[in-house]
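The other protein chains are all here in position, but one chain of the complex has been omitted.
So, subunit A:
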Amino acid sequence: MKLKNVSRYLSPYVYIVPAIAVFVLFLFFPFIKTIYLSLFKTNKMGQAKLFVGGGNYSDLFSSASFFNSLFVTAIFVLIVVSVSMLLGLITAILCNQSFPGIRIFSTAYALPMAIASSSAAMIFKIMLHPTIGIINKLLGLHTNWISDPRYALVCVALLSAWLNSGINFLYFSAGLSNIDNTLYERASVDGANSAQKFFRLTLPGLSPIMFYTLVVNIIQAFQAFGQVKVLTMGGPGESTNLIVYSIYRDAFFNYRFGSAAAQSVILFMVIMILTLCMFHLEKKGVHY
């Protein structure tokens, strides 16, 4: 009797053990370990050696390089999110008609989703090459795009925006097909022109998915890595030293795992606070 009770009490937990195990192993453990490491100085093997408390953090907040990373990341996120959402929106609206061959265009616009960021970066590197690159050929310039601190960040950002635009195209296409077509018919009879239909029907109709897309885009932009690694390696100077790349560099080039861990924790806080703010705003801003 007693045994039966115990097994009945325990059995639900047995079922969730596999899922919990995976989470603990790949999510909670690294997360806790990161926080733990951020409080230590480490040796070259990444083992915690000397407890410094908030020392790594105070080092970071007095480091110009770290602030540069934050600043560069902010600009990068701003460009990537706005350009990729705009691209996704425009392409989705263009493809929201029916004419023969529309599928080809839809596929083309959704394609960046399927391309690995580092391979896209390789291709961009060739296209942006100062002497043999097609961009300079077409524009008739001799600009050294990725070695010039003025252009490097914009180049990386535009590449990332294009990469992210595929999934945005998909989100917005789904959003558009959710808007009832009779609403547009009514608007036509009501006398609304195309611009009025766009601003008074399409945009509000997209607002729920718009919010979701924005959150996903911001998180994705913060985590851009492959394209930076391949295209600029954080350079020239530190002009494209995004925070994720800076973490990578601190950990695997400078073997300062403590500092890298501290930066990770800060990045996590920034993304979390941003997301919470947006969810808070959503309650006020989004219709329906």
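Here are a few things to note about the model shown:
Following the convention adopted for this analysis, a residue touches a chain if its C-beta (ideal position, glycine included) is under 8 Å from a C-beta of that chain, and two chains touch if they have at least 3 such contacts; residues count from 1.
The working rule: contacts and distances are computed from a predicted model.
UniProt records the chain missing from this view under the protein name "Sugar ABC transporter ATP-binding protein", selected from "Putative deacetylase YojG", "Lipid-transfer protein", "Succinate dehydrogenase, cytochrome b556 subunit" or "Sugar ABC transporter ATP-binding protein". The chain not shown here is touched by just one of A:Ile35, A:Val154, A:Leu170 or A:Leu183, and that residue is A:Leu183. The chain not shown here is touched by just one of A:Ile35, A:Ile115, A:Val154 or A:Leu201, and that residue is A:Leu201. Of the listed residues A:Ala192, A:Leu214 or A:Val270, the one in contact with the hidden chain in the full complex is A:Ala192. Mapped onto subunit A, contacts with the missing chain fall at residues 180, 182-183, 185-193, 196, 200-201, 204-205, 207, 287-288.
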